[in-house]
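As you look at this complex, bear in mind that one protein chain is not there, while each of the others sits in place.
Order as written gives the chain letters A, B and C; numbering starts at 1 within each chain.
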Amino acid sequence: MDDIEARVVDNRNIVSNYFLLRLKLAKPMGIVRPGQFVMLKVPDKNIFLRRPFSIFDYGRDIVTIMYRVVGKGTEALCKAGKNEKTLVLGPLGNGFTITKRDVCVVITGGIGVAGVHLLIKTLKHDASIFYGCSSKEELAVIKDIMERNPAIATLDGSRGFQGDVVTLFRNQMKTFKGKNIEIFTCGPEGMVKNIRKQIEKWKTPCQVLVEERMACGFGLCFGCVVKTIDEKEPYKRACKEGPVFDLWQLSL
Amino acid sequence: MDDIEARVVDNRNIVSNYFLLRLKLAKPMGIVRPGQFVMLKVPDKNIFLRRPFSIFDYGRDIVTIMYRVVGKGTEALCKAGKNEKTLVLGPLGNGFTITKRDVCVVITGGIGVAGVHLLIKTLKHDASIFYGCSSKEELAVIKDIMERNPAIATLDGSRGFQGDVVTLFRNQMKTFKGKNIEIFTCGPEGMVKNIRKQIEKWKTPCQVLVEERMACGFGLCFGCVVKTIDEKEPYKRACKEGPVFDLWQLSL
Amino acid sequence: MATISLTFFGKRLKNPVMNASGTLGYSNEIESLWGVETLGAYVTKGLSLRPHHGNPTPRVWDERSGMINSIGLQNVGIERFFDEHFPFFQKKRTPVIVNFFGFTEEEYLDCARRIKPDRLIVALEMNLSCPNIKAGGISFGKDPQTVYEIVKKVKGITPIPVLAKLTPEVKNIVDIARAAYEAGIDGLTLINTMPAAIVDIKRKRVPIKGGFSGPALKPIALRAVYECSKAVPVPIIGVGGIMDADDAVSFLMAGASAVQVGSATFVDPYAIPKIIEGIGRYADKNGCRNLHEIIGITHE
Partner (left out) sequence: MATISLTFFGKRLKNPVMNASGTLGYSNEIESLWGVETLGAYVTKGLSLRPHHGNPTPRVWDERSGMINSIGLQNVGIERFFDEHFPFFQKKRTPVIVNFFGFTEEEYLDCARRIKPDRLIVALEMNLSCPNIKAGGISFGKDPQTVYEIVKKVKGITPIPVLAKLTPEVKNIVDIARAAYEAGIDGLTLINTMPAAIVDIKRKRVPIKGGFSGPALKPIALRAVYECSKAVPVPIIGVGGIMDADDAVSFLMAGASAVQVGSATFVDPYAIPKIIEGIGRYADKNGCRNLHEIIGITHE
């Protein structure tokens, strides 16, 4: 991990408020594991703190980030032009742990895919992917993983299953029967809670990438905590002990 | 007066810490009188307030400013590169009043010349100019008024009279004997006080351009006051009632 | 189109945006750029019974996220203000809020007594940050008890609605707000500048100590507005670091009925008209027919 100067290569609008940002680093980052993130300086004088973003992709000094515009930091970020200078602190946090399983199931939706994209790339072809979004237009976001044949749910039914991604997963759960599966997920809290409800009975292993507001990104401030079932010390730092947690350790 | 968008044409170091900044205005400024000034936005995120600068020259949408680097605002200003965007509020304040006299005497020193430069240009050839600075290198600052044959004083004696500009003026006072003269000056408080001492006896008419820290530049804040002999209301706004004052009204 | 006008102490204001006291001259200084009739109301420079000379310079200093001022309450006095400047507002039919102060309790009372009700005068705004000479220079606004007493007396003297303008340098601003409310205050203006100082490291000195204003003040002011508007049921005017329409909307949502803009005008002399326009645009865009729909909405 280090704080590295970087320049914007491109900062492209994919669809609606999704952007893909590629940054050229002045020197290589450390070894990147799927699920790790960076703290990115937003090149705008009104933004004080850095913002955490999952490493969407990384290779040859280019780090790629996919982000959705949701507030003042990301609004400012989407205005960053080619060659604009910034700083990238990373790689940070503990990524996903890939253990040998019969099937790795990745469930995600919306911008959540940014957190599992590198994981999907790493998992090769032994993975079952579920992706949910509002309509078929949004599928532009997962263009480069379409070849992995993800099961798709759209809220408006314009493509794939009509409904939310957890219902789609539930409908297909029987196909995993008897198999040794592990779930990997990243997305809104509501989705994670729904997944939990579906697998409560079997306590299926499940790794969750959580997103919390951060100030430092590497354990200094205790700003980014998530509540766990550890009674002695319930609040764990998402940036340091996470951002990937065992679902069954979380107190949702 | 208006607040006008502008871009840096060039921002040139003349000598030591003197700079000449030319700005192209998006639209013409109002009619400019010698001694008026602008409030300039310093294009740097750490500079909150604008800075006042005399209009060194003005013509065809180009306003020129000569400045000396003395603190954080001017330090930031000298980093402004070609085409950088800024804002120019002006023209502001009351300039010099040019009345018919036998001789107009302009006494100035150092960066003070920036305040009287346009006056000198306007006065045509019926003016007697005294300029003081530390050494002959600094004369680069008055290059374009050298043709007006200014009397020069340098502290190190490397050119002209060795000593300060007010002593030089005193030495030549007899040449003005019997003439109806008026003095115009702009410079450090010490210089103005010295001039006053020299002409105290005759109460020679004298207009002084004062420099005070400003926040608004046009009478809103009462930040830029100078003390006058008006007992009822001693503090007058340099930006609104000035920046040019009658020396004999000031309480120095 | 949404209306952003409002009724404030029974008077109709075009919009909820005013200048902050001491940041828009005496009357017509801004006229070459825009007219004071643009304002919801014009707030006067702080006025006292007798004219006051103010502090020597430097009086203003730049700071990364705002500015420091130490004007020292220079003003021509109430009488000259009403003789020389008030007619301008009458001509322009612009509602006025009269900011005033005193160095003794008697001076506050005399001020309040001198200001006669007028169709255009919306309210008096008591600046409680003024040093109380009899109390060794500690400002009037520091103790709930002192605030209670002076507000009670001023309210007993004038029929004009009275706003108390509070300083943030107190133990607990909500206690001060409550004291003013119990004494019968009609509204609050929150907040005045925060005491601060600058060090000039080149010249190794402290060139200025004074009041800090500008963007740095905003979250401090927002908290004061939020807490006080929950605690006392009188209208609040929010002030502190408002630079754009979003900032102004933040104050309304925190519980302010109107806002004042100070230092922003020095950075951009068109800040006030831009903010007024921006609030209108915000309302239109968000289908907000009336500002009451957002005032204090964060309380729920």
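Throughout what follows, a residue touches a chain if its C-beta (ideal position, glycine included) is under 8 Å from a C-beta of that chain, and two chains touch if they have at least 3 such contacts.
These figures come from a predicted structure and were not determined experimentally.
Shown chains touched by the hidden chain across the complete assembly: A, C.
Within the set C:Asn15, C:Ser250 or C:Ser263, the residue that contacts the chain not displayed is C:Ser250. Looking at chain C, the residues touching the absent chain are 63-66, 68, 138, 142-143, 168-172, 194-199, 201, 204-206, 209, 212, 215-220, 222-223, 226-227, 246, 249-251, 253-254, 294, 297-298.
Residues 1-3, 41, 46-50, 71-73, 87, 89, 212-216, 218-227, 232-235, 240 are the ones on chain A that touch the missing chain.
Criterion: only the chains that are shown with their structure count from here on.
Viewed as a network of touching protein chains, the structure does not reduce to a path, ring, star or complete graph. Distance from the centre of chain B peaks at A, each centre being the average of the chain's Cα atoms.
Remark: chain B and chain C have CA centroids separated by 36 Å (rounded to whole angstrom). Separation between the centroids of chain A and chain B, computed from CA atoms only, is 60 Å.
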